[in-house]
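Note that one protein chain is taken out, while the other chains of the complex remain in position.
For clarity, chains are labelled A, B, C and D in written order, and residue numbers in each chain start from 1.
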Amino acid sequence: MDVLVTQVFNGLSGGSILLLAALGLALTFGQMGVINMAHGEFIMAGAYTAYVMQNVLGAAGLSLLVSLPIAFAVGGVLGVVLEATLLRRMYHRPLDTLLVTWGVSLVLQQLARDVFGTAGVDVPAPAWLSGPVEVLGFSFPRTRLFILLLAVAAFLALAAALRYTALGRRIRATVQNRPLAETSGISTRATDRLTFFIGSGLAGVAGVALTLMGSISPNLGTSYIVDAFLVVVVGGIGQIRGAVIAAFLLGVAQSWIEYSTTASIAKVLVFALIVAFLQVRPQGIFTVRTRSLA
Amino acid sequence: MQQDYLEISGLTVSFDGFVAVDGVNLSVLPGDLRFLIGPNGAGKTTLIDAVSGLVPATGSVRYGGHELTGRKVHRIARLGVGRTFQTATVFEELTVLQNLDIAAGHRRGPLTLVRRRKGIPEEVERALETVGLAELVDAPAGVLAHGQKQWLEIGMLLVQDARLLMLDEPVAGMSAEEKDETGRLLQRIGADRTVVVVEHDMDFMRSFANSVTVLHAGKVLAEGSVREVQADPRVQEVYLGPGHHSQAEVETVLGEV
Amino acid sequence: MNRRWVLPAAFAVAAVLLFVVAPLALSPFRLDQLGRYLCFAIVAVGIGLAWGRGGMLTLGQGVFFGMGAYLMAMHLKLADAGPGGTPDFMALISSDGVPWWWEPFRSEIVTLLAILLLPAAVAAVLGLATFRRKVRGAYFAILSQALAAAFAILLVGNPTGTGGSTGLSGFRGFFGFALSDPANRLVLFCTAAGVLLLMLALVRQLMVSRYGELLVACRDAEERVRFLGYDPANVKTVAFVVAAFMAGIAGALFVPIVGIVSPNDVGIVPSIGMLIGVAIGGRSTLFGPALGAIAVAWAGSALSEQFPSGWTYVQGLLFMLVIAFLPGGLASLAWRRVRPTAPAPSAQPVPAPSGGS
Amino acid sequence: ACGARVDAAGAGAPAAAPSCVDTSGNEIKVGFLNSRSGTMAISEKTVYDSLSLAAEQINAAGGVLGKQLEIVAEDGASEPTIFAEKAQKLIRSDCVAAVFGGWTSSSRKAMLPVFESNNSLLFYPVQYEGLESSKNIFYTGATTNQQIIPALDYLKEQGVTSLFLVGSDYVFPQTANKIIKAYGAANGIEIKGEEYAPLGHTDFATIVSKVRDAGAGAVFNTLNGDSNVAFFKEYRNLGLTPATMPVISVSIAEEEVGGIGVDNIVGQPVAWNYYQTIDSPTNKQFVDAFKAEYGANRVTSDPMEAAYTSLFLWKGMVEKAGSFDVAAVQAAAGGVSYDAPEGTVTVNGENHHIAKTALIGKIGADGLIHTEWTSGQPIEPDPYLKTYPWASGLAS
Partner (left out) sequence: MLTMTDVEVGYGRTSVIHGVTIEVPADGVVAVMGHNGAGKTTLLRAAVGLLPTRSGRITLDGEDVTGTQPHQRVRRGLAYVPQGQQSFGQLTTLENLQVVADTKPRGTGLIDEALDLFPALKDLLGRRAGLLSGGQRQQLAIARALITQPRMLILDEPTEGIQPSVVAEIEQAILGLTRRGGLSVLLVEQHVGFALDAANHYYVLASGRVTAEGRGGTDSVTDVRSAMAI
């Protein structure tokens, strides 16, 4: 029972971290089809934003909250720059974006090394987030609860925006058929940029959250990028809700397997499960059928 | 040869509860140029999809002594079933010649496959002449205009040597002369094959159909000669709405009788 | 020049450069270095087929490369240990002796066969499983990347069997010949060069064959191919298997030339690294991937000798600029020179009405 | 044209090509081989810095045998393959007299055959898993009996009777844990659990939950790199402290403390052979010189000190031999000692490791490490643990 509660919580918590890292990708990859390997470095930029804010503001409690919107903007601006300079000309060859953004990721990592130094830095958690909360004899780290809430909130906001707003429709329409969107009166360039801003901004937010969990170093992004993509793939491309289910499933699977084996075996087994899963549902949890032969 | 006919019985296709093809029975014999008409959304394309294996269906589709339902797309194709698409789909980066050569080739063994093509195979040569793309033989298919792609698709069917051909709106977007040419071509190749053509163009149908099946809301509404079908009040109702319709009205929509 | 002679001439020039000029002009150290580049070039030739022609962006070539390399390394360790002996690293960290799955590789024949067949067989199973289920495009790319990650984790986590993160190193002999003897190293280099030329010839034949056209058709409109009676899964699997086969052989040659294989050579990063040369050289050309791989590996060594952190920037910029602005790779520049009247590639392909419209 | 067969050339050690080291001029070349790009640059850059400092000091003091050191620096790029290749280059193309560098065991293992087949010298400055000794390598970091075993002795003295082992999934932690288990079995310390995380693993919720639930007396931590940060943050978030369950670490040095966050790790013990806070004139001089060169905010750490020391040890060997010749240096090495910042160290001529004093320190609120316990005198290196009866079953 103890183990059950702890491991389910750990799994959900791990899932919420994956979800935060993957949510922006669900937009830029799932919706726009850009395989942005630099997404991890946008996360890193968010984390360093928190570090800089910490140094500027001092007070840990305040700076964490202030960092969230600022990191969103930082990630977003990085994304827009990437979109406007390179990706703009590549929407018709999505696989190539993977390699271009891999290059961007190399450069950003090295840049971070040259600017912030190769050693990791620390952003202390504010007092109201340190230590565990005791509920019914179980202790849950406050930081993990905070990330769980943040992830769920970010998901709800994004899903609602896409589903119910004109902006959401515009984003989806542009992604579907660029020339048609353009001739329907939508500025596809502005829309692409905005979409990329939001998706990359979410990476920035994820970065701030991750400062509560682990190290802030130039290779921060590399630890999350593959898992984040797997979340989107398992969820089903173009499906934000799929990403949520996938993130929590992977989180729980990882923590359960890890509990009875080791973290390494858990990772390998989770990969194997994903391959097996794609045999059953090659298009992910949620599939969008179309009649085209594309 | 005697077995080379298409026999569909009780064919049903449904998507999440929506029944697009609803218990269709249909047989088409070789030499018969069968037109399949019906309002938009009647289920014509879905019917072809089901026969060619693109969508799962229940019921039975038999062709040449084989049951087709449940088979994979490429297995059905190997049984001599070919089709075109409502929006022409060709290999954009390959040349016209390469498109045709590939269509001709599923029977080739591995050894032929790993060898280089020498010259233009005879059947490809013939198809090029027939569909009038001889001059564009080395052009990438991606640069062809809409109509030219449709011709190329027909050419691919020819070299594929399909015995059952299903064409989804093959003359959409063609000029009158081009339609006539296509029609004559269909008659020629239909002489010893089983051909099903989906069309909205009533003039075209009238000129070239041997027999007509009208589909409505997934069901067969009427079947017979062009004249019989045009005169069928149920067909008129489906196309024109309920009530009696003047001869002139019927003619504008269903063509001169 | 008559076009018929271009290709044989290119092969002849390559042969002279590799078999005559390089051994005479380069110091043994540089020759070893070039030998390593040639291994990457062999991998690149296969990637050119699978990715350039077949559209399969395989981010997991490190797995097949690693299989070939580890198979070879296991054999060399066992051979060094002598009949019935236990390789040095194993004796140090475990007292269990040689694991059962190492035993077959005491045999030279078994090892060679395994190098030729095992990566290809694994690729065949993986390829059929994924392509049959229509896993493709970005899905395939990311899946293959996850595979590379999992493979590296497995290697690291199993030190008694694989040497863990340290990998396998310290080989003395190669099928009985001392690896430290310069004459043997020259033979090794020539073997790599010969294999490269052979692989180029093989891929060249596949590219110009009907199979090559079919592969491009599957890349561009996989579903359409089915209606012509082909199973695209088989078509794609063949290219994937050929690429894996080449990667495996390259890995096997890499081990005696470089003297070590470790998880660092097989994970996500090296797997992507294997693509960069292909992209830069020109993914859908014959010589482009091989030349690109050699050039990139050379630039890596040369630049990092001068500016260690600079190489990371250069590598990143190469990826960004070449792929964004020169998708055909450097070969497309050369091609323009050679054939100014070449048919224009449709620069702006008709915007595919995606998403089922 | 086939070259020598393995057997024809003796036991796999065919005669090396003659050395090309040029000793005729006023300068002598030495190679520094560290990762200055890639993931290991974080650590190895610091080693490179202290090597450079040592070279500068040696040159300022008149060089080695009257010759100025000319440094040829190469980047190992965090890849063992590159290390092997660059080592080859340094030896054969640049003709250096000795090479200093390497960090990960994989980089060392990759270079080892290169140095052996060329009969050249490598000075390796990092603590490692032991079970190795090559006549072409000098190991100036600790082997297990100079770090792991003293740490266990310390824990035993503190009354710890049970341990939980947490490490990264690779050879150093795995070997270290084998030794710890054998020690535990012989000394009545119960091992309550053993967990490995892949390198770069960042979610320690499950592992830390297991650690908490196991209720051991202490945790023995062989995690490497970034994983430490995630581990200690999680540890503290679950309310665990040095008082409830201390975590002794063997891979966390001064530079890492900042990244983990002092708050998260303050009061936790670590085991090394050197800390910046060592109070001795030699160390003060080293630290001051280092800060003067690289900035007051930089810290010094064990591997940096071991690298710095290695250059002086080589100088000592060369001067004792009166020659740069490898065979002469090898012959002269035994007994060479140096008054290093960590204290006096002496080269063991048998196994080419050095005798070092073990120090257990605690992380202070200032982010530095303060000595708590010492082995009192230098411990003779014993890479194969031959002098420890309980370890006899470890390596056959």
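Rule of thumb we're sticking to: a contact is a pair of C-beta atoms (placed from the backbone, for glycine too) under 8 Å apart; a residue touches a chain by one contact, two chains touch by 3 or more.
Nothing here was measured: the structure is a model prediction, and the numbers come from that model.
Undergrad: Out of A:His39, A:Arg144 or A:Arg170, which touches the unshown chain?
TA: A:Arg170
Undergrad: Which residue among A:Gly33, A:Gly221, A:Gly238 or A:Gly284 touches the omitted chain?
TA: Here the residue in touch with the unshown chain is A:Gly238.
Undergrad: Going by the contact rule already stated, which one of A:Asn55, A:Thr183, A:Ser260 or A:Gln279 would touch the omitted chain in the full complex?
TA: A:Thr183
Undergrad: Tell me which residue among B:Leu68, B:Leu94, B:Ala172 or B:Val197 touches the hidden chain in the full complex.
TA: B:Ala172
Undergrad: In the complete complex, which positions of subunit A touch the hidden chain?
TA: Contacting residues on subunit A, toward the hidden partner: 166, 169-170, 172-173, 176-177, 179-189, 238, 288-292.
Undergrad: Residues of subunit B in contact with the chain that isn't shown?
TA: Residues of subunit B in contact with the hidden chain: 15, 18, 38-42, 44-46, 86-87, 143-148, 151, 169, 172-178, 200, 202, 239-241, 252-255.
Here, only the chains that are shown with their structure count from here on.
Undergrad: Determine the chain that sits nearest the middle of the structure, using the mean of its CA atoms as its centre.
TA: C
Undergrad: Taking each chain's centre as the mean of its C-alpha atoms, which one ends up farthest from the centre of subunit A?
TA: B
Undergrad: Could you tell me the distance, in whole angstrom, between the mean C-alpha positions of subunit B and subunit D?
TA: 75
Undergrad: CA centre of subunit A versus CA centre of subunit D: separation in Å?
TA: Taking the average C-alpha coordinate of subunit A and of subunit D, the gap between them is 37 Å.
Undergrad: Averaging only over C-alpha atoms, locate the centres of subunit A and subunit B and give their separation in whole Å.
TA: Distance between chain centres: 47 Å.
Undergrad: Going by the touch rule set out above, which residues of subunit D reach two or more other chains?
TA: Correct list: 37, 41, 169, 196, 198.
Undergrad: What positions in subunit A touch 2 or more of the other chains?
TA: Within subunit A, the residues that touch at least two other chains are 110, 113, 262, 264, 267, 291, 293.
Undergrad: Which residues of subunit B touch subunit C in their complex?
TA: 52, 72-74, 77-78, 82-83, 87, 89-94, 98-99, 101-103, 105-108, 112-117, 138-140, 142-143, 156, 160
Undergrad: Considering the complex alone, what residue numbers of subunit C touch subunit A?
TA: Residues 55, 57, 59, 129-130, 133-135, 137-139, 141-143, 145-147, 149-150, 153-154, 156-157, 221, 223-224, 268, 272, 275-276, 279, 309, 312-313, 315-320, 323-325, 327, 349, 351-357.
Undergrad: Quick one: in the complex, what on subunit D touches subunit A?
TA: Listed in rising order, the residues are 37, 39, 41-42, 45, 169, 195-198, 200-203, 205-207, 209-210, 213, 226, 228-230, 233-234, 236-239, 255-256, 258-264.
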